[in-house]
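I'd like to ask you about the structure that follows.
Partial view: only certain chains, each at its native spot in the assembly.
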Amino acid sequence: MSDHTAHGLRALVAAFLDTHDPDGDRLGFLRARFDAGLAWVQHPPGRGGLGAPPQLQAVVDDAFAAAGAPDNRPRRNSIGLGMAAPTLLRHASDAQCRRWLRPLWTGEEVWCQLFSEPDAGSDLASLRTRAVPDDDDWIIDGQKVWTSLAHEARWAILLARTDPAAPKHHGITYFVCDMTAPGVQVRPLRQATGEAEFNEVFLTGVRVPDAHRVGAVGQGWQIARTTLMNERVAIGGRPLPREGGMVGVLARLWRERPELRTAGLHDEVLRAWVGAEAARLAALRLRQLIAAGEPGPEGSAVKLSFAELSQRISGLEVELRGAEGLRHDDWTMRRPTEPDLLGRTATYRYLRARGNSIEGGTSEILRSIIAERVLGLPTEPRVDR
Amino acid sequence: MSDLLYDADEEALRDTVRALLAAHAPWQRTLAAVDGGDPYDATLWRRLVDQLGVTGLAVPAEHGGAAAGFREVAVVLEELGRAVAPVPFLGAAVATRALLACAEHTLLRRLAAGECDVTVAVGFATAPDLATGPEGRPDPVTVGPGPTLTGRVTGVADAVPHGLLLVPAGDALYVVDAAEPAVRMSAVVSLDATRPLVDIEFTAAAARPIATGTAAADAVTAALTAGAALLASEQVGLAQWCLDTTVAYVRQRHQFGRPVGSFQAVKHRLADVWVELTEARAVARYAADRLGAAGPEAALAAALAQAYCGPVAVRAAEVCVQLHGGIGFTWEHPAHLYLKRAKSAAIAFGTADRHRAALARLVDLPPPVTATAFGDAGR
């Protein structure tokens, strides 16, 4: 429809802004932007895109930002944008995409993820939540855990077992579950930080129409891999400026509080700085590598480094603060939509960062993925299939 | 040669303390107390003091104590660390060392008898080598008019209401009654919720000197050195709990059709914790044993103890959280109580890097001569 160059897309945005007031109705503006294919330019027309090269997304975002246009508040719907949308775009039907993608992108509908279970953590494929067919519906029973945003979400991507007799990876189906449906119960799950950032979700006789099944029955595990690879890229993949993230907090503390400095911690601060800068450049290089491609297992490396660095840097910051590091701000239970890793105390950062090597694939699982999928090392002897 | 083992009396003491803590201080009770905002367990503390006489362990018999010594104090601390028990015993042991140094026999007798709580009013993060002069002290307290103290000391551990405070001020060490209106204690939100900290404000508070000059400075240094040395045993007990609990969990938790504990990455990580813990135990025993020794060996052993055992306990607690997976990260599981205590303890009495710097002086491994750190070496 137009030339897919930076110049061509800037012209498209300019034309759009001529007919849509960025200071007018926020939702109306965002819906129109989606319909104009300026939401996700690399995706097909009709699904928020134009079929343009993915690296042009930044050009479009910059042009809208420069015009003072409202954004879709991406951090409020991180699971929807980062995990549900890539999966739906790849595996959902046209009708499903029409129903879900636009309100997802505009932020009108928040999404959450119902994958993990108390007994199926790293071994996600051992999940036990059942989906039993009943006319044109499926009846879902089970318990899910580690669900962020469940208390704000309208929809959930859900894995459930549809064939208990099949080998464990083959009996799973992928659904979209209405979080307002009867039988869905959400309970906050409090963490070491004192916050309840996550939830437990109990599903009791929840009806999901077969029209909300994504992909074929029994293909859920393959589809979930799209979701999970995008999760790892989403967790580790944001481009950061130098000293972006926790290392910047540490560096500023070192500069602004000379009385805290010791010789022993100086070298540790420098090592942390070096490690963070190396990880940042590697993430940047990965973005350049996959600019035109699919996320691959390399994202696991970025996520692994992010977890280790955030733990090391926050732990170092607590020690550098010394007497201050013995103090916390508040243990009151809160329900944040996302962790506030840069805004609160060093102690909060330290405690919250412990979760970074557990959530979204433990560091142990990620190392095995790298060893097997990148290096081609043999799998361990399996006893579970 | 130091005996680095536990003798029969020490093992018997351990059994008694462990049984008492198992009966009266399960972690569920501690977590509930933390949630309730008042973590110190006064009932448990009375049991330890009245039934077991823990505050008399390091007090000589002629002053009413059990004449056991700091090795036994260390054994009690191991068990308290293992249970993250919220009682002010570490502070009492530190105060005991100060009172012994000052030959303050009346207070020693009252402490041993369980008649009063005594605490050294110095910030919990203070390293032994920072306590020796008014200019090095983080929170200076001024003396006067007359025998009164004015000032603010922040982040003091184990300072229970109605106890006595040993306050370094000017060139002396004073006793102040915390129950006095001129003393205001305000609670701090502490990282380690099982060891509350307070800020203490003195406003012309009546004070009685118990040592002056070098004797006062030496008493405070000895007390903080004892704190650093004894804390190592608490850290060993804490790390042992983390290891034991994690081993038990990974033996029972199954993933991929196998016990999680059969995976080599898990096994090797726990083996590393065990090796470190084995070393930390030897280091902590050595520090407890040398506490009574004269000369620089007590200071060296204490610096070594905090340079080594603090990080070991933190790693053990971190591995505990990691290998429990999601459940170890929840508020309902006790792992976070241990993680928070381990991280706080790594700061208490000075961070590991401070103790390494102290060792550099004690064993003659001086820093580079230039201060710039840039153009210093010929390569």
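Each chain carries a letter (A and B) given by its place in the written order, and its residues are counted from 1.
Note that a contact is a pair of C-beta atoms (placed from the backbone, for glycine too) under 8 Å apart; a residue touches a chain by one contact, two chains touch by 3 or more.
Owing to the predicted nature of the structure, the values given are computational and were not obtained by experimental measurement.
**Student:** Only one of each chain type is drawn here, so how many copies of each does the whole complex have?
**Tutor:** Beyond the single copies shown, the full file gives A x2, B x2.
The working rule: only the chains that are shown with their structure count from here on.
**Student:** Can you check how far apart chain A and chain B are, centre to centre, with Cα atoms defining each centre and the answer in Å?
**Tutor:** 41
**Student:** Can you name the residues of chain B that touch chain A in the complex?
**Tutor:** 34, 123-126, 138, 154-155, 188-193, 197, 255-258, 263, 265-266, 314, 318, 321-322, 325-332, 335-336, 339-340, 343-344, 346-348, 351-354, 356-357, 367, 373
**Student:** Any idea which chain A residues touch chain B in the complex?
**Tutor:** 116, 118, 121-123, 126, 145-146, 189-192, 194, 262-266, 268, 311, 315, 318-319, 322-323, 325-331, 347, 350-351, 354-355, 357-359, 362-364, 367, 380, 382-385
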